[in-house]
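For subunit A:
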Amino acid sequence: MGMEFLIANIIVLILTVVASLVAVLLRDLLAAAVAMAAMSLLLSLEFFILQAPDVAIAEAGVGACLSTAIVIIAIKGTKRTEDE
Partner candidate 1 sequence: MNIIDVLIEQSPALIIAIPLLGAFLMPLVSRINSTLRNIFGLLVLCLTGFFVGILASDVLANGPRLYIFGAKDLAVPMVRILFEVDSMSIFMALITMVLAFIALIYSWSFMKDHDGLDKYYTLVLLLITSTFGMELTGDIFNFFVFLEISCIASCALIAFWISEGEALEAAFKYIVVSAIGALFVLFAIGMLYAQYNALNIATLANVLKYTFLDKIILVLLLVVLGMKAGLVPMHMWLPDSYGRAPPSVTLIIIGATLASFYGVLRVIFTLYGNVLSTTMRFSIPLNVLVGWILITLAIISIIVGVAMALVQSDFMRLIGFSAVTEVGYMFLAIGAGIAALGTPYATTALQGGILHLLNDALDIGLLFLVAGAVYYTTKKRSLDDTSGLARNMKYTTVFFVIGFLAVAGMPPLNGFASKFLIYESVYQLNPILSIVAILCSILMLAVFVKVFYAVFMGPELPAFKNVTEAPRSMLLAMGLVAALAIFIGLFPNLVIDALVKPAADALLNHAQYIGTVVGGI
Partner candidate 2 sequence: MFSLESGSGFWNPILWVLIFFIAFLLFYGIRGFGKSTYKKDTDQTKAFLSGNQEPSAEVMHVKASNLYWGFTTSMKTVYTELRKMHTGNASDYVLWFVIILACLFLIMGVM
Partner candidate 3 sequence: MIEYIPFIAVVTMIFIGLYAVLFRRNLIKIVIGISIIESGVNLFLITLGYREGGVAPIFTSLPPGTTYPAGMVLPVPQALTLTSIVIGVAVLALMLSLVMHIYRKYGTLDVRKIRRLKE
């Protein structure tokens, strides 16, 4: 396994996990949605690193773009903060 491959892998994975953690912990739902988009993009990058370009395109289109759009629309239709 190439060293640079391993390092890129580790960095992207850690960033993905951090982004998902941020998406869960943030109280502002819109920010959480953006964090989820970031997570999807990083995940798509990771798929690309793992030689799955088909899945990377799908994840970028569906996960990062459409899912986020749907979540943001739902937040617009309800309310933005998590607190009661």
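Definition applied: a residue touches a chain if its C-beta (ideal position, glycine included) is under 8 Å from a C-beta of that chain, and two chains touch if they have at least 3 such contacts; residues count from 1.
In picking the candidates, the idea was that all candidates are chains of the complex that A comes from, given by their letters.
Keep in mind that what you see is a predicted model, and the values were worked out from it rather than measured.
**Student:** Need the partner of subunit A in this complex, chosen from 1, 2 or 3. Which is it?
**Tutor:** Of all the numbered candidates, the touching one is 3.
**Student:** If we count contacts the way the header does, which residues on subunit A are in touch with candidate 3 in the complex?
**Tutor:** That would be residues 1-2, 6, 9-10, 13-14, 16-17, 20-21, 23-24, 29, 32-33, 36, 39-40, 43, 46-47, 50-55, 58-59, 62-63, 66-67, 70-71, 73-75, 77-79, 82, 84 of subunit A.
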